[in-house]
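Note that one protein chain is taken out, while the other chains of the complex remain in position.
This part shows chain A:
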Amino acid sequence: MRQRNSSMEGPDGSQLFEDTSGAGPRTQSGYRNQQTEPQQAGFAGQSLLSDPMSNLAMAYGSSLASQGKEMVDKNLDRFIPISKLKYYFAVDTVYVGKKLGLLVFPYMHNNWEVSYQQDTPVAPRFDVNAPDLYIPAMSFITYVLVAGVALGTQNRFSPELLGVQASSALVWLIMEVLAVLLSLYLVTVNTDLTTIDLLAFSGYKYVGMIVGLVAGLLFGRPAYYLSLLWCCAAIFVFTIRTLRLKLLSEAAAEGKLVRGTRNQLRMYLTMSIAAAQPIFMYWLTYHLIR
């Protein structure tokens, strides 16, 4: 019988998540007790567990189920890299708090490099610079809900509008990620940015949008414009500082002026990706504040 391993392993063996289930070794000893009992219960009377045929059927059924689960996991892993996705959700409260602060005020942070551990990037809970998918996912859902609240205060709300807002924002997100991928391919940048990383970086702007929308709902249009301006500048600086290390070559990333068309092209690419974020932030929120 396979003992269920309830703690998930990271790519280098260190645990991504802590083992909070208390049922590890106890279930195995419980099962062994159950197996010795039916031999005594068989003398006493008829019970379902004493029947050797149903015992066999149970064992066969559970082995079939575990085989089926293995097959589904293996096949699903081919299409959606679930093991890689787990890395992006290995966050804790301290990391989320620090990252949110960084998204709104990135001006005091000095070291933007992602630390590595034996060639694999460290999980987000250990390094505040690592990208994650928890904040973008949560802020996307919060944005849809806040948009619903904003529409409701103007008596324009209906439940279908929530779905329209969600799919609209999702379409813009997909188009932005595809555009960034296309431009990265055209400029032939040798980078270790994966698609999911780009998805994470594009999703960080929803935090600024939520701040702007909530300020606009509470305090009116001037507050909306002020807070949106602040968050746009913050996201611009955040994106430039994060992407600079990944897209530009070593020398240019440290701020020295390196001549050559390729570095210039890469600089333009970083700038345009960063400039697209405030544009999207304004485009997706201005129609909600009247």
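Rule of thumb we're sticking to: a residue touches a chain if its C-beta (ideal position, glycine included) is under 8 Å from a C-beta of that chain, and two chains touch if they have at least 3 such contacts; residues count from 1.
Just so we're on the same page, contacts and distances are computed from a predicted model.
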{"item": "Omitted chain (choose from \"DNA repair protein RAD51 homolog 3\", \"Ubiquinone biosynthesis protein\", \"Immediate early response 3-interacting protein 1\" or \"UDP-arabinopyranose mutase\") - UniProt protein name", "value": "\"Immediate early response 3-interacting protein 1\""}
{"item": "Of A:164, A:218 or A:279, the one touching the omitted chain in the full complex", "value": "A:164"}
{"item": "Among A:75, A:155 or A:188, the residue in touch with the chain that has been omitted", "value": "A:188"}
{"item": "Chain A, residues in touch with the chain not shown (by the definition above)", "value": "164, 167-168, 170-172, 174-175, 185-188, 262, 265, 287"}
